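Data first, discussion second: the structure below is written as structure tokens.
The block that comes next holds chain A.
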Amino acid sequence: MTHLLEIDALSKRFDGVQALDGLSLRVDAGTVTSVIGPNGSGKTSLMNMVTGFYRPDSGAIRFDGREIGGLASARIARLGIGRTFQQIRLFQGLSVRDNVLLGAERRGRRGAAQRAGELLERLGLSHAGRWPAEALPYGHQRRLEIARSLAAEPSLLILDEPAAGMNPSEKRELDALLRDVRGRGVTVLLVEHDMELIMGISDRVIVINAGREIAAGTPASVQADPAVIEAYLGVRHDA
Partner candidate 1 sequence: MMDFLLAYENVIALVCINAILGIGVYLMLSVNRFSLATGGLVAVGAYVSVLVSLHTALPFPAALAAGTLAGALMALLLGAPVLRLEGDYFALATLAFTEVMRVIAFNWDTVTGGALGLDGIPLATTLPLLAATVAALVAVIVIARRGRTGRVLEATRLDDMPAQALGIDVARVRLAVFVFSGAVCGLGGALLGHLNGFIGPNDFGLQRSLDAIAYAVLGGLGHVSGALAGATIFTALPEALRFSAQAREIVMATILLLAVVFLPRGMLSIGQPLRGALGRISGSTRRAAPAGEAAPINTEVRP
Partner candidate 2 sequence: QVIKVGVVQTTTGGSAALYGIEQKNAIEQVVEQANASGKLGKLKIELVHYDDGADRNQTVNIFQRLIGKDKVSAILGPTLTTSALAADPLAQKAGIPIIASSNTAAGLTQRIGDRLFRVSPPEDIVTPGVIKRVVAQNKIKRVAQIYGIDDQLTKSAYTVQKQALADNGVNVVATETFQRGDVDFAAQLTKIKAQTPDAIVIGALAEEAAAIVRQARQLGIPQQVLFIGTQSAISTKFFELGGAGAEGTIVGTAWYPELDNPVSQSFVRDYEARYKRRPDIYAAYGHDAAALLVEAIRRAQSGDSARIHAELTAIKGYPGVLGPIGFDANREPTVEPKILVARGGKFVPLDGKGADK
């Protein structure tokens, strides 16, 4: 199997904080790979580096065999990496539909409109197409972010805590959506704290702590790992 994303010995330091400390990981094409870890362990920083929002201090990031570390984020996005933000970043003041249209920006006008319609439908937002984005309830804003990044048709989709603010039934819908996305050949790199979602959907889970990998493997195996329980789960977590 080919590695769609390969990260080698990635490090990043902010004054006083070693956010990432020589982290390496692989994401196989067509899978859902999850990254979990305690708050402040470096997950978002990692995603910021993969998408060009942070510049790595050292280490390599290869996407589809090509080095992308330090490239501008727009370049990286155009190579096929889409993302959502942990702190929701919608285009405030634009309608829900226009937000998605902007995601589909690189497609032709007609195609974009059609695709936006489909995505809104799929994410249950069609009723709100004309609302200003900030009028959506929090959970729906998250969905809108996902719709927007899917509109750009990425081959790798990075989701930073997509389930935050969703209730269990909504999480089930998210789960279904992610399966659907994977089914369409999009690789998903997921950051989450929701164990049910993680355990249900992940093909592989990587656990980091203080910027370093402490465990990796199938959901079941990491869940049973005492180091993971100690650092992250607190108690054995059954799902």
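The candidates were selected such that all candidates are chains of the complex that A comes from, given by their letters.
Quick notes on this structure:
Methods note: contacts are C-beta pairs under 8 Å (C-beta built on N, C-alpha and C of every residue); 3 or more make two chains touch, one makes a residue touch a chain; residues count from 1.
In this text, all values refer to a predicted model and were calculated from it rather than measured experimentally.
Evaluated over the candidates 1 or 2, chain A touches in this complex the candidate numbered 1.
Taken together, the chain A residues at the contact with candidate 1 in this complex read 51-53, 72-75, 77-78, 82-83, 85, 89-95, 98, 101-103, 105-106, 109, 132, 134-135, 145, 148-149, 152.
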